[in-house]
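Heads up, one of the protein chains got dropped from this complex, but the rest are sitting where they should.
Up next is chain A:
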Amino acid sequence: MRAIAEGLFTHEWPPRLIGGRERLTGRMVFPCPAGDGYEPVALTSEGTVWSWTVQRFRPKSPPYGGPDSFAPWIVAYVELAGQVIVEARLVHVDPDAVRIDMPVRLAPVPLDPAADDPVMIPAFEPLGDEV
């Protein structure tokens, strides 16, 4: 798997997201900032939807690096209990079925599914019946 950036995912299968614990305060953030102030931490792969919306128009390029053809996608904040709330795509679910607090698990997706060697971005999918 080729990630959109180094340091976002662990090199294992299935991969996990890498957060950063601030050494001074214990505060967890994502992604893990460079430098000695943060200790990389593999984040839990299951969480719940904290909030969400739908991106209905193609973001401007630059900086957006997705394909020219555009279909709306769901962007969610997913709470990883006791760790951090991360921003990621929410996939394999219709917007009408998304609920705050619904359980989800990490499921990275390609930024451009049609690309020959796509880069993968953080995404979550519903746990259970919705899939």
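Methods note: a residue touches a chain if its C-beta (ideal position, glycine included) is under 8 Å from a C-beta of that chain, and two chains touch if they have at least 3 such contacts; residues count from 1.
Convention: contacts and distances are computed from a predicted model.
Name of the non-displayed chain as stated in its UniProt record, restricted to "Cell division protein FtsX", "Acetyl-CoA acetyltransferase", "Membrane protein" or "ComX pheromone": "Acetyl-CoA acetyltransferase".
Mapped onto chain A, contacts with the missing chain fall at residues 4-5, 8, 19, 27-31, 50-57, 59-60, 62-66, 73, 75-77, 79-87, 89, 95, 100, 111, 121-122.
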